[in-house]
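Heads up, one of the protein chains got dropped from this complex, but the rest are sitting where they should.
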Amino acid sequence: MALLDVQNLQTHFRTPEGVNRAVDGVSFHVDEGETLAIVGESGCGKSVTSMSLMRLIPEPPGKIAGSIRFQGKNLLQLSEHEMRAIRGNDISMIFQEPMTSLNPVLTVGRQIGETLRMHQGLDKQAALARAVEMLALVGIPEPARRVREYPHQLSGGMRQRVMIAIALACNPKLLIADEPTTALDVTIQAQILQLMLDLKRRVGAAIVLITHDLGVVAEIAERVMVMYAGRKVEEAPVAELFRSPRHPYTQGLLGALPRLGSSLTGAARRLAEIPGQVPSLKQRIEGCVFVGRCPIATDLCREFAPGLEEKTPRHFTACHYASKGAAAA
Amino acid sequence: MTVSTANTARLPADLVVAPQLPDLLPSVKVRRGVLGFLRNHPTVAIGCTLLLCLILVGIFAPYLGTVDPTALAPAKRTRAPSADFWFGTDALGRDIYSRVLYGARVSLTVGLSVALCASLAGLAIGLVSGFVRWADGIVMRFMDGLMSIPPILLAVALMALTRGSVGNVILAITVAEIPRVSRLVRGVVLSLREQPYVDAAVASGTRTPMIILRHILPNTVAPMLVQATYICASAMIVESILSFIGAGTPPTIPSWGNIMAEGRALWQVKPFIVFFPAAFLSVTVLAVNLLGDGLRDALDPRMAKGL
């Protein structure tokens, strides 16, 4: 049984301009200890998906439907109280903005210790001692001193390490990392990724990594899921996806990457771009969501939304012309 | 939505179609136009309507079944509300209904005049302070000092030195309100001066009056309008307080504060003397405050969360 099994996840928001269908029918699973990457442009519903998994979407104005089974339990049917026992304990989360994700008026030690006191019933001293250990574990020098400091006294990289320490304090089974390195310097990015991989191995947690950085995906993910306009358009093991992307959108994304040592010549060596823009999610979309930007779209695509098909083992694509698309690449 | 049979006929047999999912939320109706605006901001509608009614009451006070609000009738003192005297009579036998209706004129005049005068003076001072570097320090220290005097006491001190008249009440309250407006305007000016397009205008040699006219004033209108509304509300309250404690309009003028001050000694036995002007004053101030809240929400969505 999968650790996490999501079926037909829908997350909609009520806004003054209309209902925003940010996530509309996404299904996926994560196995124990596995790393799944969710990729896509900004605004494609990646972050909303990750927030929905933790039920961190405020309802109202939001509304979540479908099923999110974690270790067999449907999280959407738990009470808020039961859900709190899971957040930060069984499933924890790292956010994109280390500069603003820590509370500026509480000490680092308190922010790490809080989770331990809450979920593991440690007393104040024990929690603080464990916080020092966690800081050491995530590679912060002089942890005994740092534990008494406030976030504004730490650098961005250090803050993200603190966030990781908070996330891993209770040995979660699933870690959701939403663009954990985007806001950091390139050199720090590599360190943080390495740290996440090391700790993942040590703790044995599964990771859902949300990113738009395909380089990061290639480095640490095992399976990749591509999202577009609130839907899942493709899913495959990482090597397979990079070797033979089938959905025109994935092809566009990969084509937009500069490649080293590629044998392509002439015009094709130029960085490709995907023309057009993501459709408004405030109107119901009939047909395929990618139709407006797709080079091979037909009337069929405009009328009927393609379902996910397993065209080769473990490789799912939502495109009527997936095989042709692959041939075209 | 299900795929209709007519369409299915044209489908390739092996076509995989995504399942249709239900809408989770009812669709939102987007409202536009003046009526839409009022429906989205009901407080503006309520505030405007109430305020308009009260202004009309003030203007047409002589035609609304009133008698001379200053006519004494010692034989008819402190009558309870009845068909003859809708709101009763006061300790000197004057008709409270007439006095309250005429009182609307005083309150509204004071409120609107103070809002207008304080806004204009504050605008001028704020602009000078925001544009003339050497004046800024002096002006703002002075405003800090003025702001450290509680407004009502400042008005009291001013009124103690002048003869009680509506004009002096307006002047006294205006002086007390100016510092807040000038701070607001100065804040807007200073933040706008940092804007690239203002920089560009300065760099391209646009003269200061032109910059003020084109870039600064349009951006101060919204916050000033909101501020002016709140000043109007607060001025009406301060006016009534001044009259109530004997430092406001002269007792011969029927203002709501004066009516209440005169009813003060009798309030335990004849509460209606205080009740009617109090109710009118509260409703008027409420109307202006509702208008202010609504305007603030409507004009600046960012400020909507604020005070």
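The first chain written gets the first letter, and so on, giving A and B; residue counts start at 1 in each chain.
Convention: a residue touches a chain if its C-beta (ideal position, glycine included) is under 8 Å from a C-beta of that chain, and two chains touch if they have at least 3 such contacts.
FYI, contacts and distances are computed from a predicted model.
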{"item": "Among \"3-methylmercaptopropionyl-CoA dehydrogenase\", \"Cytochrome P450\", \"NADH-quinone oxidoreductase subunit N\" or \"Glutathione transport system permease protein GsiC\", the UniProt name of the subunit that does not appear here", "value": "\"Glutathione transport system permease protein GsiC\""}
{"item": "Of B:61, B:216, B:253 or B:290, the residue in touch with the unshown chain", "value": "B:290"}
{"item": "Of B:54, B:96, B:253 or B:281, the one touching the omitted chain in the full complex", "value": "B:281"}
{"item": "Residue numbers in chain B that touch the chain omitted from display", "value": "141-142, 144-146, 148-154, 156-163, 168, 233, 237-238, 240-241, 244-247, 260, 264, 267-268, 271, 274, 278, 281-282, 285-286, 289-290, 293, 305-307"}
{"item": "Absent-chain interface as seen on chain A, which is shown", "value": "54, 56, 60, 83-89, 92-93, 95, 97, 100-106, 114-115, 118-119, 150, 152, 163, 166"}
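FYI, only the chains that are shown with their structure count from here on.
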{"item": "Rounded Å distance, chain A centre to chain B centre (Cα mean)", "value": "49"}
{"item": "Touch list for chain B against partner chain A, complex", "value": "1, 3, 7, 11, 15-19, 21-28, 30"}
{"item": "For the chain A and chain B complex, residues of the former touching the latter", "value": "8, 10, 12-19, 21, 24-25, 63, 65, 231, 284, 286, 300, 303-309, 318, 320"}
